[in-house]
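Only one protein chain is missing from this complex, and each of the others stays in its spot.
Which chain is which? They are A and B, in the order written, and residues in each are numbered from 1.
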Amino acid sequence: MSLALQVRLQSNRERSSLALPVTQIVKLNGDKSSTMTSIRIGIVTVSDRASRGEYEDRGGPAILEYLSQVLTSPFEHLGRVIPDEQPLIEQTLRELCQTEQCCLVITTGGTGPALRDVTPEATEAVCQKMMPGFGELMRKVSLEKVPTAILSRQTAGICGSALIINLPGQPKAIQECLDAVFPAIPYCIDLLNGPFLTTLESRVKAFRPRK
Amino acid sequence: MSLALQVRLQSNRERSSLALPVTQIVKLNGDKSSTMTSIRIGIVTVSDRASRGEYEDRGGPAILEYLSQVLTSPFEHLGRVIPDEQPLIEQTLRELCQTEQCCLVITTGGTGPALRDVTPEATEAVCQKMMPGFGELMRKVSLEKVPTAILSRQTAGICGSALIINLPGQPKAIQECLDAVFPAIPYCIDLLNGPFLTTLESRVKAFRPRK
Partner (left out) sequence: MSLALQVRLQSNRERSSLALPVTQIVKLNGDKSSTMTSIRIGIVTVSDRASRGEYEDRGGPAILEYLSQVLTSPFEHLGRVIPDEQPLIEQTLRELCQTEQCCLVITTGGTGPALRDVTPEATEAVCQKMMPGFGELMRKVSLEKVPTAILSRQTAGICGSALIINLPGQPKAIQECLDAVFPAIPYCIDLLNGPFLTTLESRVKAFRPRK
């Protein structure tokens, strides 16, 4: 986990260009700039073809659109598009969690059984704790749609103070999986001493147990 | 797994002061003392605050009350309250499974994503076999109550001849989880050549497949 090995891959920290819901703007109270930097979310597309430009990345934009619709907290996203190379995936995840201080990193792609699919292995390699409940629930909801959902090896875990979640590659499956697990994400980030995430309750109701 | 490293932590082997159901007393037939020592169950509360006395341990007593209500076999319980320190949790689990010859060790607490939550890691470190079905089922039943159930990393495994099961910290969640998995526990202990556990069938129906 040497930080000396960390390499900045891309630096597209620009704010999402997608329109934010009105509720969010109301909440900002003019203190937009300082709040803006506090919630950083990494979005990592793992795909040989997308990284070579042979294929349009649809997974990353689908995740960003979901977050833009669901999160009422302002957030900054850090996007990466990388090939299915385990050392590079590990390096990217560590960079986003450690150097870039993301509280949440969501990957898309590379979770299947094929030779080049190594996203879960890379995730496990960088995490100190695994969160098996995420993969179990996401496979369960995907299984209601397609019997091949059991082929997804997607997992989740904690790397430092960040939650990493693997999602499948298809935009439709991305939304189904995020709908299933998102209600638990803000409280998970609270437990990691991260920023306080708020959601559009009509879309996703974040659950925080009373102490 | 050196036994030389085992240290006795607390020695509160006194019998539960909770009243036992009538069915149990009837079954004892006056041979109480010799039978009493045959079924030993460890109950480990993992909590920094409870171990420092800043917080009343509610998880350990909830497990003991459950066992006292459900088990019709007489049993002896060995209680421990320890901080969220992985080496100490591992040492306590090994002591209870090996030195103290418990057939079942139930932990409460330390299963979440926070930095100090390391009970599943300690459990995995001392077990020769993991039992993923316990965690899957317990998360499934908890998920019917709260969406944050996926944050529980609770697992189970076999350490020597003992079954170790992680439970969450909240008494309500403890009961839900035990209700879900308890029907399988007596047969599991049979397969480990442990003592024959009987349950109050109106409460929990232990299942033993016909050979």
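The criterion applied here is as follows: a contact is a pair of C-beta atoms (placed from the backbone, for glycine too) under 8 Å apart; a residue touches a chain by one contact, two chains touch by 3 or more.
Keep in mind it's a predicted model, so treat the numbers as computed, not measured.
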{"item": "Hidden-chain contact residue, picked from the options B:50, B:118, B:131 or B:173", "value": "B:131"}
{"item": "Hidden partner interface residues of subunit A, rising order", "value": "112-115, 117, 120-121, 132, 135-136, 139-140, 143, 146-153, 155"}
{"item": "Touching residues on subunit B - with respect to the absent chain", "value": "129-134, 136-137, 158, 163, 181, 183-184, 187-188, 191-193, 207-209"}
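Here is the rule we use: only the chains that are shown with their structure count from here on.
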{"item": "Centre-of-Cα separation between subunit B and subunit A, whole angstrom", "value": "35"}
